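Omission of a single protein chain aside, the complex is shown with its protein chains in their original locations.
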Amino acid sequence: MKRGIGHYQIGDTFEGFVLIKESTKGTASNGKPFLTLVLRDATGEIEAKLWDITQDDESIFIQEQIIHITGELNQFRGKAQMRINAIRIAQTTDGVQVSDFIEKAPVDREELMEKLTEAIFEMENPTIQRIVRAVVKKYQEPLLLYPAATKNHHEYASGLAHHITSMLKIAKELCELYPQLNQDLLYAGIILHDIGKIKELSGVVSTSYTLQGKLLGHIPMMVEEIGHIAKELKIDGEEVLILQHLVLSHHGKAEWGSPTPPLVREAEILHFIDLIDAKMNMLNRALDKVKPGEFTEKLFAMENRAFYKPTFEE
Amino acid sequence: MKRGIGHYQIGDTFEGFVLIKESTKGTASNGKPFLTLVLRDATGEIEAKLWDITQDDESIFIQEQIIHITGELNQFRGKAQMRINAIRIAQTTDGVQVSDFIEKAPVDREELMEKLTEAIFEMENPTIQRIVRAVVKKYQEPLLLYPAATKNHHEYASGLAHHITSMLKIAKELCELYPQLNQDLLYAGIILHDIGKIKELSGVVSTSYTLQGKLLGHIPMMVEEIGHIAKELKIDGEEVLILQHLVLSHHGKAEWGSPTPPLVREAEILHFIDLIDAKMNMLNRALDKVKPGEFTEKLFAMENRAFYKPTFEE
Amino acid sequence: MKRGIGHYQIGDTFEGFVLIKESTKGTASNGKPFLTLVLRDATGEIEAKLWDITQDDESIFIQEQIIHITGELNQFRGKAQMRINAIRIAQTTDGVQVSDFIEKAPVDREELMEKLTEAIFEMENPTIQRIVRAVVKKYQEPLLLYPAATKNHHEYASGLAHHITSMLKIAKELCELYPQLNQDLLYAGIILHDIGKIKELSGVVSTSYTLQGKLLGHIPMMVEEIGHIAKELKIDGEEVLILQHLVLSHHGKAEWGSPTPPLVREAEILHFIDLIDAKMNMLNRALDKVKPGEFTEKLFAMENRAFYKPTFEE
Amino acid sequence: MKRGIGHYQIGDTFEGFVLIKESTKGTASNGKPFLTLVLRDATGEIEAKLWDITQDDESIFIQEQIIHITGELNQFRGKAQMRINAIRIAQTTDGVQVSDFIEKAPVDREELMEKLTEAIFEMENPTIQRIVRAVVKKYQEPLLLYPAATKNHHEYASGLAHHITSMLKIAKELCELYPQLNQDLLYAGIILHDIGKIKELSGVVSTSYTLQGKLLGHIPMMVEEIGHIAKELKIDGEEVLILQHLVLSHHGKAEWGSPTPPLVREAEILHFIDLIDAKMNMLNRALDKVKPGEFTEKLFAMENRAFYKPTFEE
Amino acid sequence: MKRGIGHYQIGDTFEGFVLIKESTKGTASNGKPFLTLVLRDATGEIEAKLWDITQDDESIFIQEQIIHITGELNQFRGKAQMRINAIRIAQTTDGVQVSDFIEKAPVDREELMEKLTEAIFEMENPTIQRIVRAVVKKYQEPLLLYPAATKNHHEYASGLAHHITSMLKIAKELCELYPQLNQDLLYAGIILHDIGKIKELSGVVSTSYTLQGKLLGHIPMMVEEIGHIAKELKIDGEEVLILQHLVLSHHGKAEWGSPTPPLVREAEILHFIDLIDAKMNMLNRALDKVKPGEFTEKLFAMENRAFYKPTFEE
Partner (left out) sequence: MKRGIGHYQIGDTFEGFVLIKESTKGTASNGKPFLTLVLRDATGEIEAKLWDITQDDESIFIQEQIIHITGELNQFRGKAQMRINAIRIAQTTDGVQVSDFIEKAPVDREELMEKLTEAIFEMENPTIQRIVRAVVKKYQEPLLLYPAATKNHHEYASGLAHHITSMLKIAKELCELYPQLNQDLLYAGIILHDIGKIKELSGVVSTSYTLQGKLLGHIPMMVEEIGHIAKELKIDGEEVLILQHLVLSHHGKAEWGSPTPPLVREAEILHFIDLIDAKMNMLNRALDKVKPGEFTEKLFAMENRAFYKPTFEE
């Protein structure tokens, strides 16, 4: 049996439990109402149409409901779409729960927390260490739960912490290769850079942007947060300013959301480590779905490129 | 007698007191040391060369020293340059002081403060009013002293407050014409939008950027400051978020330093009022220096355009 | 009862008279012909599908026909669409006429004309006054009838004159605040700047671009027109050139349709007044449709931004 | 003997008559006045410094004065500069006149006029023919005298007519290769496209931009002119509109000064013929100055590229 | 009778043979499968829907199958779409074959080859001639068969050779007008510039990109090919380098695929000749389909412009 909806292809028949991610009512060309459902499990998602619905159907097949479904995968305007043969609400006796249908980081939370703790522990500059520790303590729970984005890369449970720990690993090696890098600063920048996403995003299921996420964005919010925490800890050395700068500049240029570009060595490198880990995450997941000799689908967040997997890859 | 260095032209002989704004040593082609002086008074500035200097000269003619000078204005590479005939240090008995040589806003501080107070007084939303009042109180002194920029527009003493009060006047009229505008929000946005410059700039004489000005910029610093003040005042309604958004977005687009563009009606209008007042300030001062039928010099901050004064202007 | 189609929402049932703005025949997936109708009244427009049509239907439900309709508003691909329950042609006895279904400026024509006359009357430069008066006299009727655009802003009957008079109001205040502005020039620029739209657009119902509108555009046509009128009036002072420049440069940069950028003070300010009034018109109408705490739909002409109405707005 | 100043190189000694194109006074580092002269003849131009000048020198060595000069060519900041050994004003007996020192098209005026007349004669559409004939008649004298630009390409006496006739030759061949092209339209567009330069430029000696050239530009002025002439001839067919469109769109895009891009086949081709002839003119003159195996200087108007002349060119 | 599918319009009924270019299965809103067919003949292509298909239909109506079809042309989302009335597979007895349905250059292969041979024959530089002759000999067959692109311009059988020979004709005339041009180089550049397309494209029916076309592109592949052939011929003069440069730079700038811009006179001109011929090919075919007084559809490869055919064109 296949592992999940993300592994089915055009022509396959799917049978199993899925979560309704979105449900929208429409009117068909014959004048009858229907539902467009976006269905997901931990491996991917697919659109499906439920035709000729009753008012009951409308009130039952709603967002975040788990259902059991049977259907065929067809192609519609170049995308897969499921034609539903049978559908029913999941029962308590089915033993399924919402968290089963959400993609998770490939590393568990304890391990992620351990890696964060270890990085903080290695810091030698006490000011930097105190600030980072206070931030991680304050946001520990969501930090281990949140995705790093609503889509594109690390958009799964614990994605944020997974992204941070991968970046820490790259940083460790670069600090060895380039001893001029200040490891404390780089580690701190990596841990702090995206924590503002916890205020920017709504959560881990059906993730969307919060009002403050839309009106301010995670970067200025995190700059402010570092200021508040430094105030509370009564710290005001140049370290505070530099950490704020690292967060502020980590998107690299104004057009990408950093009103000040990196002006400190570690800020520049932080930006590149962030890019590499985000891109590897997108590339690996897209290439995982294709066979040697094939191209991936076009990846929007990578300038719409389709990537090729050479035939000599196993 | 002419009113100041800014009103002299190529071919004129200048005699009077000026402030040394910058002093740099160089070596002439005959191998002898010389000083390049940038001289200023309240009306403008000019470059001058002091040839064949002694070690004494070097230690006397330094930045922020007032001097009495006689010289002729020549053209050098398309710019005016003074050829010094006589130069001496100002004496106490000359009765001149540094503040005499700094350009000032055409409106005095009391009047500026009064206009600010009046705008705050007119606010009806108590939350907005409290935040604005607290910011103005905290920064009152520098707010009335600082320029709005190091160059281009309102780059004179009290320039910041002058800029704000001119903008308030435009806002008042727009609120009348478009009653849908929330006057409290627009006034508050105008008063707060550039106060971060007080942290970004070094002061009013020989203004330069501070370290935090370079690494963070006035916009994120002011967003943070509003957060701090709201915390101190124990305010956390949506007003705080909207005021932060107004400040954050007032440069209009990411490329111009606003990571989030205006997404609230008053934010959009704030951006345009800011542009109009800055441009009028530049244009009026540049056109003031030319006669009808002439073009101004090229204005760097206005896409390097040279503006024309029609012959039918009086 | 609701005021018009623009105020109905998904789920509502509409009943009333509307104008057919567009009617296009298609073939449904069951092989039968249908009509896609765009329906409008003075408050807005909506798409509707008329299924299983006869040849009669096709010849009756045509562009600019008024109909009485009953139907439900559903969502289709993220936009509202009406499902028609009943439809019939309006009768003479219904007492409705095409002009009832066209959006109009909120100010009537007499008042608009009065404001224009007053602005011309205030002019002191006789050359400028004569040219403006001649243009307004020549185009008086369409000037009071035309929209200012086919979409985005002031796209309603008398929109052009409404746009001009709002701009004159802003100009009046700016001239007071900045006495250096030449009021005659600025008023003249405002009145003339978009009159070329009368040649560029086809009229006020189902507005489209004329051939000369597409091949030349309103800006070069109006520059030429000023030249013709000055010739007829036997005027050739610098005023003619400056007025042509104001019209030519009012879009601000080459990319936006002004081959020469503003090079006269009033030209620069004209550009900004034009922007402010266009943006306020779009923003007010979009925000009018949402409740506090909501975002507007994405506004294409404002870089696709969705604007937020704060919860503390009444 | 060498043919003119444009053919001398670093290290050469020049002796001969030249025209003073510009003369600017400066002050040397020893405090003495000097003149910076830009000297030209029909083959090129060079900068020279005249040190330690008297007041007499200043009033004698002025713009458009012919002088006899001896000097050495040195390098200064990467450009050639003449070190003057001897200088004197030209006498009547020297038999030299200003027009000797101005570069001219390699084809004489009679031939240029003949080619223009022939192209007009070949036109079959009487409306197009009448308009073009009227324009050429009205501007015949300056059309045969003016350069096509102040610099970069065809910036010599009769440059405008030379540019037009070269373009006509290319057009003739393209019309043969692509019989779909309307030869009348293309010829007319070529003849009219740059005639606005006659109003835009000041003349053929020390060419600069006129006020209307700066505030309107040759394109909108020529669009207007076609309108005036059509009015006078009482012509108003679609031909007038299309000819105006050809002129308006001939720079190809808004960023390059055409608010409307080419939307008629001949307009598109006109733009490319214009580009080819301008580029060939620049390239040929730059490559003419270098030997096989060398690069030209950087050509500003060709994106600052330096072009290579292959060694196998003779 | 009309000449082919490209000449039918909305409302017409078509009857005749066509080739299935693409066939895609979908599911209709009534749950039944259907095929979306793209049908073509030598004059154009159209989309058609085949509703309620059987499994047999699916296996019969496949890509590259010739069919006989009757149907009506309707409008669907602004594009023509055929509503199929009758459809059947072509029989051997119908006497039709795939090559009948592919658009061809308006000049036959013998004539194209003759023109190529003649151009090579005219070359005087033996090195250039040997390289070009070797390339043409190696690729002669596909060179006469391939299109010049998958869409936009010369996208028909022999399009590549047709494009080359048209360009040679323009080049001949330009070399006459501008004798400074090296005709050998220009001819060689024209013949070689797009031959890499033979490796980049899959062939002449259902043309797509090859793997090396996607990963390298025709320009670097052709640069390499010239190197290989020069090696085989044991040639290594500067001519090889210059020919490689001509191919490498013929797209004009980095953004358009030429990492080095044209730096040799003939390279610059090659780029413009390429543009003119591609544009004329697109324009002529688009304008051929409309009547005087109409606009063409929007041409994607020409910045989405719709071109106008003047009413005074016959």
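A few comments on the model shown:
So that you can tell them apart, the chains are marked A, B, C, D and E in the order they are listed, and the count of residues begins at 1 in each.
Throughout what follows, contacts are C-beta pairs under 8 Å (C-beta built on N, C-alpha and C of every residue); 3 or more make two chains touch, one makes a residue touch a chain.
Not measured: the values here are computed from a predicted model.
All shown chains touched by the missing chain in the whole complex, by label: A, B, D, E. The chain omitted from view is touched by exactly one of E:Ile10, E:Val98 or E:Ala254, namely E:Ala254. When the missing chain is restored to the complex, the residue among E:Ile20, E:Ala105 or E:Ile219 that touches it is E:Ile219. Contact with the undisplayed chain is limited, among E:Ala161, E:Cys175, E:Leu192 or E:Leu263, to E:Leu263.
Residues of chain E that touch the chain left out of view are 211-212, 214-217, 219-220, 223-224, 227-228, 231, 238, 241-242, 244-245, 248, 254-260, 263-264.
Think of the hidden chain as still there; on chain D it touches residues 28-30, 34, 49, 51, 74-76, 81, 83, 295, 308. The omitted chain makes contact with chain B at the following residues, 24-27, 29-31, 33, 211, 214-215.
Just so we're on the same page, only the chains that are shown with their structure count from here on.
Touching chain C and chain D together: B, E. The distance from the centre of chain B to the centre of chain C, each centre being the mean of the chain's C-alpha atoms, comes to 40 Å. Mean C-alpha positions place chain A and chain E at a centre distance of 43 Å.
Chain contacts: chain E has residues 29-30, 295, 308 touching two or more partner chains.
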